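Remarks on the structure that follows.
A single protein chain has been removed from this complex, and every other one stays in its place.
Letters are used for the chains, namely A and B, taken in the order the chains are written, and counting of residues starts over at 1 for each.
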Amino acid sequence: MDENVLKEYGRDALLRDAPGSDSELHVGYRAEHAGLTLELVKEISEVKEEPDWMRRHRIKSFEIFEKKPLPTWGPDLSHLDFSAIVGFVRPKGQGYKPNSWDEVPAEIKNTFEKLGIPEAERKFLAGVGAQYDSEVLYKSLRSNISDLGVIYTDMDSAVREHPELVKKYFMNRCVPATDNKFAALHGAFWSGGSFLYVPAGVKVPMPLQIYFMMNYPGFGQFEHTLIIAEEGSQVQYIEGCSAPHYTKDSMHAAVVEIFVQKGARARYTSIQNWSRNVYNLNTKRAIVQQDAVMEWVGGTLGSGVTMLYPCSILVGRGARAEHLNIALAGEGQVKDTGAKVFHMASNTSSKIVSKSICKEGGVVRYRGLLSVGAHCTGVKSNVRCDSIIADSKSKAETVPVMDIRSKDAVIGHEASVGRISEEQLFYLMSRGMDADEALSLVVRGFIEPIVKELPLEYAVEMNRLIEMEMEGSVG
Amino acid sequence: MKPETTIEGNARLLTYHEALEDTALGKILSAEDVKNAPEGYRSALAGMEEGTVIVVEPHARAKITVERKSPPGRAFGTFFIFGENSHSTVFYRTALQESTRECRGIFLSKLAVAHCCFLQADNEKALSTVGLVARLGECSQLKFLNSNIGGNEKRDAFLFLQDRRASRCEHFEAGLARQGQKFFLDSDHLHTAPDTYSRSVFKYATAGNSQVNVDGKVTIEQAAPGSDTHLLAKSLLLSENSISKVIPMLFVRNSDVAAGHGSSMTPLQDEELFYLRSRGIGESESKLLVLQGFLRDLISRSEMDAGALGTLEAELEKDAHSIFPRD
Partner (left out) sequence: MALLEIKNLRAFAEDKEIVKGLSLAINPGEVHVIMGQNGSGKSTLLNALAGHPKYRVEGAAAFDGKDLLAMKPHERARAGLFLAFQHPNEVSGVTLSNFLRRAYVARHGKEVSVAEFEKILKGKMRDLGMESSFAERGVNEGFSGGEKKRSEILQLAVLEPKVAMLDELDSGLDVDALGKIAETLSSIRKPDTAVIIVTHYARILKNLKADRVHVMRDGQIIASGDGRLALQLEEKGYSWINAAAPAL
């Protein structure tokens, strides 16, 4: 997957990824999907006791999955073995867990130790233990928010209990199965995830976290998150954490669909630190209506390969999107991340801040798409993407595409790549900080615009984890 | 048909075939990396009916002017070879009436300094493709200002090979795309040697239903520590239905670098226009002045030879007037 391929297909594939589009490329198609059969799809639907419309949706998605080719751009996915995931796609969608604590890789255990993760949490994060005890917290939280009319439940239950709502929004306008191969795979095999519905005018007082789910089976591989924020509502949702999560699942194809209605405000925070055997190929997208605001805050720390381009489609006048992201790539890791914003109405604005760090042969790539449609006036957008490249084994790349078809747009983009400057470090050392402290301060400062948007415990953990990763990486 | 060429100083004019017969020159022109050259260069070279080579002798000073009013054929080539430690300025203008493919070469030997100003003021019907390869020798310096005025559809693909230590390359593009025009610029700076420096500044204004695509790529390989690069692409959006697509790309494989790029797209700003109008200047003329300022700023920043810049400015002025006639 070289720049030549990127040049031919990279930008165009991104541009073709607009809603409702259908890619016609038939290059690099892998035919072996042994075990991933229509029968399995039907079986899953039956075990879940799903209504007919969902069953049909799965079948249709599977057909699309079979036909669609792998993307011909981006990181090397040739080692992705679809057939190998068969054994992991269990009807209850629990994912494939290690049998015991002993199976968990030493490096993960070491990180838990260094970060000071409490014992109780470690097993949960490693997928070995059950949900750690938060029953009391969960129950009180649940009653608080349900009083407000908020529906917050797992996706499987939502299909049964709120079919009209789910049917209205699930994988049609936002991320249809036709979007890309992994969305289609997801559409057929999805399981688990969260459904969050916030009625008009309701402002949910605290960020909702995935841990609050009593029935949560653990980090699934095809989770579907559907969030609907009705007019004038406000909600914040957080998933994941900086501490490493271990799973034997080698591929994740989650989908997040968010509808931010008129005047509403939604923030989706996602921090991921999957073990290195994972291919993390999620599709996350939000449709933003008039005067509404969508914020994506993310930290992509783990996995072997991640392809992630949260997408905001600004369809309403005055809509706004903010994308803040940190990506870290160490040895053997590829972080191909970015942001896509489609300005399809007037007076819309967007801001993107991407901070990446690569070291020890890691690869970070920022891939962005900023599109301003014709006849949109008063559009403003600003993109800032900075990369720290710690050594010459690593690679840092940025490929931002700006496609502007209106004259009344003010667009700014800036990117910088370099290592942590000796001058900066010396300045700090000349004020009495030793080399490690100086480095840690500079790195924290680098990621500060994103970390400051995280709730405190997450911020602390994120800072510690990144510092840990950066230790000794400056020669 | 040979171009009209004026040479002051110690330089000579040869045909491509004559140059190939010279061992040293032939080696430069047939270098292996030409296979990395952009498609536009390769295809023009393959179908080349006439090629002109201008060679500046080592340690010489030269001032060269080249004009092409009619092409020698569908595909032709123009090459400049600057000898060791030479110092040259080049002004190359085309005013072609029909569609053509051209391959251009700029080859700087060690310590050579060259300031090249290329202006394409072709006929409105012309669809032309230019593929350029520039190779910078050790400690050489290239200042390159390129401007597209005429033409219907113009495809430019440039490759700058900085594969020798401490070369400096400054690449400026100034262009005005009017109704019906399409400019596609594909620029590639490849740094594969230590301490190399490159600055690219692209400024385009889009009017009418024109389209401008700018792909500006900078690659710093592992073998290029001490690289210092920056690319800036600015678009001035003058109309509702023009299309501006800018993709600045940066690929970095070494940590000992300072690399960055920036891009901005803005319309004519109300404050600027108001300031001019509050001094009694008419609406159309205010816009004209701002547009001229946008382009002139780049031209003067390039600090190139005054004579060449004067001609370039005059051409741009004419064009700008057609968009914003005096009121």
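The rule is simple: contacts are C-beta pairs under 8 Å (C-beta built on N, C-alpha and C of every residue); 3 or more make two chains touch, one makes a residue touch a chain.
The model shown is predicted, which means the values in this text are computed figures rather than measured ones.
**Student:** May I ask you to name the displayed chains that the omitted chain touches in the full complex?
**Tutor:** Over the full assembly, the chain not pictured touches A.
**Student:** Just to verify: which one of A:165, A:200, A:433 or A:468 makes contact with the chain not shown?
**Tutor:** Per the contact definition at the top, the residue touching the missing chain is A:433.
**Student:** Looking at A:277, A:377 or A:424, which makes contact with the chain not pictured?
**Tutor:** That would be A:424, which touches the missing chain.
**Student:** Since one chain isn't shown, list which residues of chain A touch it in the complete complex.
**Tutor:** Within chain A, the residues that touch the unshown chain are 421-424, 426-435, 437-438, 441-442, 444-449.
Basically, only the chains that are shown with their structure count from here on.
**Student:** Roughly how many whole angstrom separate the Cα centroids of chain A and chain B?
**Tutor:** So the centre of chain A lies 41 Å away from the centre of chain B.
**Student:** Under the stated contact criterion, what part of chain A meets chain B in this complex?
**Tutor:** Chain A reaches chain B through residues 3, 7, 11, 374-375, 387, 389-392, 394-419.
**Student:** Across the complex, what residues on chain B touch chain A?
**Tutor:** 215, 217, 219, 222, 225, 235, 237-267
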